[in-house]
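Take a look at subunit A:
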Amino acid sequence: MLGLEGLVLRQGSFRLAADLVVPRGAAVAVMGPSGGGKSTLLAGIAGFLRPEAGHVLWDGRDLTPLPPGRRPVGVLFQDNNLFPHLDLVRNVALGLRPALRPGRAERAAAEAALERVGLGGLGARRPAELSGGQQGRAALARLLLQDRPLILMDEPFAALGPAQRAEMLDLTRAVLGTRGATLLLVTHDPAEARRGCELAILVAEGRAHEPAPVGGLIDDPPPALRAYLGRG
Partner candidate 1 sequence: MRPDWGPSRWPGRLAAGVVGVLALGPLVPLLLAGVGRGLGAADAAALRFTLWQAALSAGASCLLAIPLARALARRRFPGRGLLLTLLGAPFLLPAIVAVLALLALFGRGGLVNAGLAALGLGPFSIYGLHGVVLAHVFLNLPLAARLLLAGWAAIPAERFRLAATLGAPVGPLLEWPMLRRTLPGAFAAIFALCLTSFAVALILGGGPRATTVELAIYQAIRFEADFGGAAALALLQYAVGGAAALAAWRLGRGVSLGGGLGRPVERWDAEGLGARLVDALVIGGAVLFLLAPLGLAAWRGVWALGAMPEAVWGAAGRTLLVALGATGLAVTLAVALGLRGGALAQGAGALPLAASPLVLGTGLLLLVRPHVALADAALPVAALVDGLLATPFALRALAPALAEAEARHGRLAASLGLGGWRRLLLVTLPLARPALGFAAGLSAALSAGSLGAIALFAGEGQATLPLLMARLMGSYRMEAAAGVGLVTVALALGLFALFDLWGRRARA
Partner candidate 2 sequence: MRHVLPLLLLAAPALAQEAERPVLRVLTYDSFVSEWGPGPAIEAAFEARCGCDLRWEAGGDGAALLARLALEGEGAADVVLGLDTNLVEAARATGLFAPHGIEAEFDLPVAWEDDMFLPFDWGWFALVGRAGGPTPRSFRELAASDATLLIQDPRSSTPGLGLVLWIEAAYGDEAPALWADLADNIVTVTPGWSEAYGLFLEGEADLVLSYSTSPAYHLLAEGDEGFVALPMEEGHYLQVEVAGMLAATPVPDLARDFLSFMLSEDFQGVIPTTNWMYPAVTPEAGLPEGFESMRPARTLLFSPEEAAARRDAAVAAWRAALSR
């Protein structure tokens, strides 16, 4: 269970407050207008931004003092999810241990994870030799190995076409769902939110709201979201 207790995040003059609870195993869409603070919220949970006040809790444990790598959190960014100078096996194996070189067992685990996302046999390639969809899959394979109970995704498939995006989302749910992981997915696409998530958090006007059922939020949006969705 993810809890944000009186959390206040500040980036420059922008301020975001959050006081909410996300149940364990839920898939939650994070929606709201551009510049509303979606990425700021994720950065705060992941540990890239030190909160001005409040706490980030996981199962009652305070994560606030921990650096990003020590939190039970796996992240997929908008881009740059793979190191361009390392081959896929080494990129994926970093999910197991931040080692300079993966051991034999770690390489085998990385190969297996690549197999799982449909990239079997491509372990020796570098990211530049892959398509955008394949790069997304490789990053998923690393998340799989990382085995973190909380996954944060910041529009990870924004560069892909609609069909590929749907496919990646299904794969994500299939891969992570079996582990009971909790997912926070930033998205602009109501269809994607509906397809991939059961809950949604509205982030707007400096505030992240309590999760609500995704259908209700999209069908009957509050004013802030209404303008954003274009249903004035």
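Just so we're on the same page, contacts are C-beta pairs under 8 Å (C-beta built on N, C-alpha and C of every residue); 3 or more make two chains touch, one makes a residue touch a chain; residues count from 1.
Basis for inclusion: all candidates are chains of the complex that A comes from, given by their letters.
Everything numeric here is computed off the predicted structure, so don't read it as measured data.
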| item | value |
| --- | --- |
| Of 1 or 2, the one touching subunit A somewhere in this complex | 1 |
| Subunit A to candidate 1 touching residues, read off their complex | 46-50, 67-70, 73-75, 77, 80-81, 83-86, 94-95, 98-100, 126, 128, 146 |
